[in-house]
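For this depiction, one protein chain was excluded, whereas all remaining protein chains were kept in their positions.
Naming follows writing order (A and B), and every chain is counted from residue 1.
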Amino acid sequence: MNTVNTVQQAVAALKQKRAWHWLEYLFWLGAAASVFLLPSQHALLTQIAIWSLFAISLDLLLGYAGIVSLGHAAYFGFGAYVAALFAINFYGEPVTGLLVAGIAAGLLGLVTSLLVLRGTDLTRLMVTLGIALVMYEIANQMSWLTGGADGLTGMPVNPVLGFFPIYFMAANAYAYVLVVCFVLFFVAKRIVHSPFGYSLRAIKGNPLRASSIGIPNNRRLIAVYTIAAAYAGIAGALLAQTTPVVSLTYIDFQRSADVLLMLIIGGTGYLYGGIIGSALFLVAQKFIGNVTPQYWEFWIGFALVVIALFARDRGVFSIYERISGALRSRKAKP
Amino acid sequence: MLTILFDGIAYGMLLFVIACGLAVTLGLMNFVNLAHGAFAMLGGYCAYVLVNFYGVPFFASLPVAFMFAAMIGLVAERTLYVHFYSRSHLEQVMFTIGLVFMVSALVDYFLGSQQRFINLPGYLQGRFDFFGVGIGKYRLLIILVCALIVIVLQLILGYTRFGSRLRAAVDDQRVARGLGINVNWVFALTFAVGCGLAGLGGALGAEILSLEPHFPLKFMIYFLIVVSVGGTSSITGPFLASILLGIGDVAGKYYAPRYGGFVIYTIMIVVLVLRPQGLFARGTAK
Partner (left out) sequence: MLRRSVLAALAATALAVGTVPAAAQETVKIGLIIPLTGPFTTTGKQLEAAARLYMQQNGTTIAGKKIELIVRDDAGRAENTARIAGELIANDKVSFLAGFGLTPLAMATAPIATNSKVPMVVMMAGTSIITERSPYIVRTSFTLGQSAVIIADWAAQNKIKKVVTLVTDYAPGHDAEKSFVDQFKSKGGETVESIRVPVQNPDFAPFLQRVLDAKPDALYVFTPSGVGSILMKQFVERGLDKSGIRLIGPGDITDDDILNGFGDAAIGVVTAHNYSTDHPSAKNKEYVAAFKKANAGMRPNFASVGGYDGIHLIYEALKKTGGKTDGDALLTAMKGFKWESPRGPISIDPETRDIIQTIYIRKVEKKNGELYNVEFASFPDVKDPVKAQKK
């Protein structure tokens, strides 16, 4: 009798975690509304959406599987170049481009994931960094194909699915990007709340224990790395399609570092961290950058140090939690 | 080409002097300190200011650069780093990258973003011929100073009480504490010395590597390569790794300039995949 209850309770608990909180509905409705309500900010919002997708892909690695990657831009940039070259040489329809970029980046992720399986955090940090640096060098040297430091231009952006034009139409482009992000977010949420997703968290928490209860660690890690790479590649392709130039900044270290920062600021392990972090980062950069560009670096460094000191996993929210927790405990004393 | 060998060794030793502090920190405290390059940069700028603005002789500025970086390291360790010893590697990465950004921004603000060069005394410039091998005077100096440092480090580690305490703490922190060794003090001192060495390396390397506010991020990859390939359980590991990388990088670029840039990254990836604990570490990964 008791066993049945426990199983039912467990299933109910898991189902509840997977359910959508009303705040989430509100958020996505708000995002959809912004297509119509905030026309002057569409370019910025498009960038936030793309970085969010990129950050979510890193969250899959970092927040759920525990792989620290300093080179995730390798897949972002690779996807962007593939999408651009595909559009220039074959077919300029954007959704097809996304699929091709996603598959290509996923394959690259699959192959390189084998290098990331072994070793400690530091080893993985170094290997992912090394992979990204090698990819950067390749993109730079093959400038006959990629345009190198001058960039790759002349990419055609046909109407989406044949009828929805996005080239030079900020509102349409934003709507397109938002739809893609939502779809991929939805899929990511399903992945994360599936048995596969839970097995990843087990591996992150204690790899030895996870493998001892039968989880095939390596296979799971390879799978999540491939998915994360594919997502990053699609994000890169989106950026290529909305900015008619692909350059080495898509694949450089700064790109990998920035997305890691955004994810950290927003918090890892709950998917929204990537979105919140990107929004905060880009908006702050826009305002601080307009006032004093040189100070931006100092304050972002300062923010990181503060978050690292006081936060656990929830980025900026941990500071809020700390403060409210402290206030609550003070109030409790009569 | 013996000259290439000589150049590679000089370059490698420079990397070693800067990176050995990182190796010990990582091995001892299991702390990923990506801000290590910032201490090297601070030492370099210290020497720059002393030599170019106050006319201090170059050789006198070196120990000052060491002390300057060591002092900052000590203060940073006791106030900030100490909170992160038990935290996850990701948080350590966050914290140290944040530190690097702050230090880079401060240096940019106070000293400008242009590259800086230390005015070297005349007798250190140029080169001479030694049995047909061209020897750069400054590079020779680097090799001599670095060799001296390596010997001193080995002596300290092997023959002093502090050295044995350090080695004990690296091998097994808990047991070392249990034996009454003041591990916190060992940490602090080691960290400070590591930063001091980085500062000294920065001052020595300013001539070859060039000083500018983004120095820490530009060269971080090289220091990390030395440490991850060399392993963190000894001094000789990173030392041999630096020499190997220095020669490999230089030789790769000489014989195959088009692909020279890839050599160093490829070596690193291959080594890390085959032996994740480093090429020269003993035993299993911690």
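Here are some notes:
One rule holds for everything that comes next: contacts are C-beta pairs under 8 Å (C-beta built on N, C-alpha and C of every residue); 3 or more make two chains touch, one makes a residue touch a chain.
The structure displayed is predicted, hence computed values, not measured ones.
The chain not shown here is touched by just one of A:11, A:26 or A:43, and that residue is A:43.
Only one of B:7, B:77 or B:91 touches the chain withheld from this view, namely B:7. Check A:65, A:223 or A:239 against the missing chain and you find that the one touching it is A:239. For subunit A, the residues in touch with the chain missing from this view are 40, 43-44, 47, 133, 137, 140-141, 143, 147-151, 153, 168, 170, 239, 242-245, 247, 249, 254, 289-290, 293-294, 296-297.
Within subunit B, the residues in touch with the undisplayed chain are 1, 3-4, 7-8, 11, 108, 113-117, 119-120, 125-127, 134, 136, 138-139, 207-210, 212, 214, 218-219, 222, 249-254, 257-258, 260-261.
Note that in this section only the chains that are shown with their structure count from here on.
With centres set at the average Cα position, the gap from subunit A to subunit B is 33 Å.
Across the complex, subunit A is touched by residues 26, 32, 80, 83-84, 87, 89-95, 97-106, 108-109, 217, 221, 224-225, 228, 258, 261-262, 265-266, 268-269, 272-273, 276-277, 285-286 of subunit B. Subunit A meets subunit B in the complex at residues 62, 68, 70, 115, 118-123, 125-127, 129-131, 133-134, 137, 141, 253, 257, 261, 264, 268, 294-295, 297-298, 300-305, 307-309.
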